[in-house]
Every structure is written in C-alpha cells, then in structure tokens.
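With one protein chain removed, the remaining protein chains of the complex are shown where they sit.
The block that comes next holds subunit A.
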Amino acid sequence: MASESELKVTPLHGLHVELGARMVPFAGYDMPVQYPMGVMKEHLHTRAAAGLFDVSHMGQVELHPKSGDVADAALALETLVPADILALKPGRQRYALFTAADGGILDDLMVANMGDHLFLVVNAACKVQDIAHLRAHLSDTCDIRVRDDRALIALQGPGAEAALAAVGADISDMVFMDVRQLEVKGTGWTVARAGYTGEDGFELSVPADQAERIARNLLAQDGVAPIGLGARDSLRLEAGLCLYGHDIDTGTSAAEGALLWSIQKSRRPGGNRAGGFPGADTLFAQMADGPSRLRVGLKPEGRAPVREGTALFASTDADAPQIGSVTSGGFGPSVEGPVAMGYVPADLAATGTEIFAELRGKRVPMRVADLPFITPTYKRK
C-alpha cells in the first residue's frame, strides 16, 4: 500500500478534513471513510434526505470521434465492451463492462452519449489501465481526453433534486440515466441522473477549481450531509450493485456475475452486431450452456454480518466441500440486518435456497435472496 505521502488528493480534500472526516487510503487517494455522523447515520440519512459524496477519484474520459460522427466512437468502443453503444441516444448513459479475451471483466463503467462525443466514468483503481487500454485500441478513431481537470460529486437521496434546484441546476425533467450538460451560474456542469446507492440521485462532473465552492453550496441546502466511503459501500450493497475487484474481476464473467442485462440484444448471438468484443466466444458459450456459478444476494439469518471472503457450504456437514465465497458483506442499516453477495453453484442459486457461511468455526444459515435488498427509487419516465 502506498504510504501517506504518496497518496493523491481530490479537489475536496481540504473540505473533508475541515468537516472532520476520518481519512483512509483508497485506490491511491486519501479519501473520507466517514464523517462525525458515522457510517450508520450517514447511510440512513442518504435514504431519508440527501448525501453528498466525493467521487472525484474516479476516472472521467471523453472519446471524441476523429470523423466528427459520434457513431464512429460508439462502434470503436463496442470493440472493447459488450454493451450496445451505437443505440445509445444523445443525452443517455448506460452501464458497460470492459471485457478480457478470456471473458473476464477488466472494469465496469458508465458510458454517456454527449451528442458529439462519448463520456466515460471508470473506477479509480482501474483508471490507469483503462485509459491505456482505450489508447491502445481506439487512438486511430478517437481523440481520448482524460478529464482530470474535473471533479465528480454524487448527490444521492430523495432530497437531491430539490437541493440541485435550489442552487440553480435545472434538472427536474431528467429521468434515470439521462445525462445533460448545463450551465449553473456561469460554470459548466455535466449531470447524470444516476448513482451507486439505489436512490434517485445525480452525479455532477464539475471543474476541479469550482468543486469546493459547489460542494459547500450543496451542503448548505436543507437535508444535505457529507457521506463517506463506508456508507457508500453499505448503500451500494443494499442496492445489489457490484464493487469491481470484489464482486466482479478478471476471474468472473458477465454471465457468472449476473450482468447479462448489460448486454443488449444487438450484441448477443443472432444480433446485428453480435460479438466483436474481447472474450465474446467464451461468454456466448457460457450463455448457451449456462454458467457453472452465479453471483447472488445472500441474507444471513440472525444478526451477525458475514463479510467478504467468508467460505460458503451447502450443508452443516463438517466434510462438506466449500461451494463458494462471499464477495461483499456487512450490515445493511436500511435492511436492519446483515446482507451479502457471493458466488454459488448455479444449481444452488435459486431464491430461497439455504446456504451456510462459516463464521468463527460455526455454520451460519443464510438464504439466497433477490437483489436488490431495498426497493430502488430511481426516477423513471
């Protein structure tokens, strides 16, 4: 792990420290894990009012087509991701995966069609290799611009829309997964109505040198509180969303990760642009045969959290072989109990199946549960 002196900081670092955050190293950045409110209250506050998250450590990348036609950037990106990018309308974004030649997942990302270019948001821990990957494969067709001059602020929860309206951002007609460029008091924002909490909310890409002013302005609105990485993790886990490097990685495929919904018909066998992304043959074979294991939600009985890395068993027999492991797990403050995700054999992946986690030498029963654990409040049309 990088020593503290080597850690990078986001444009909001000074504000986090001023707000009393406990800072931890995360993906090479010194980031707030919690504020004085604490993880549990921060989590509940986000679902009840609004939470402001600094996600400026994530990578923001623009793909500008050299031809001037955004369809050429879309077709180029489709050589790296299995999602349908060509059909993505201007002002819309969707979830995508960078796949590897063996069908594994290199990273997950958001892709937005900005009309004349594509806008990508990638994970902090993967951004260096993602950008190298894009440059290696798309440089002929696209001008690749890394927007490290931009900060990224997420505002999530039922109070997010009103808080944005109060600071002059006209976003009330946006729906889930809409993306829009707008000017707010002379500053250019790129706003997506999306997030990582299961709540209605927004991600705001803003100039780095304006980020602290904008964050302070948002924090001054009714019900808006700063939220750290601790609550971000419990919120996304309750929402059933994957954390790259934990729930999905180079050793899991989109089929195993239960992420086939992110591969539209056009890119599947029989589609008009079927395949053409790394690992397509492997993935299509898995889709035809059914993957041998699947990512599922797991609801432990009792109160004890079952955490990442915990071994899973089909029975309480001491000689029963391990069948899988937990990839994310903890306490869900809104669920008011422990929640987890993990991989189990496909024949044990049906909702309600009893599975056992080995916890401190004891086999604790859990049940395969539908994801998400909470009901999302995304604003649909």
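Criterion: contacts are C-beta pairs under 8 Å (C-beta built on N, C-alpha and C of every residue); 3 or more make two chains touch, one makes a residue touch a chain; residues count from 1.
Convention: contacts and distances are computed from a predicted model.
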Undisplayed chain, where the name is taken from the UniProt record, one of "Peptidoglycan glycosyltransferase MrdB", "Glycine cleavage system H protein", "Phenylalanine--tRNA ligase alpha subunit" or "ABC-type quaternary amine transporter": "Glycine cleavage system H protein"
Contact with the hidden chain (one of A:Pro65, A:Pro226 or A:Gly330): A:Gly330
Residue among A:Ala27, A:Leu75 or A:Ala304 touching the omitted chain: A:Ala304
Touching residue (missing chain; options A:Gly201, A:Gly230 or A:Pro291): A:Gly230
Footprint left on subunit A by the chain that the document does not show: 34, 38-41, 230, 234, 303-305, 307, 330-331, 333, 338, 360
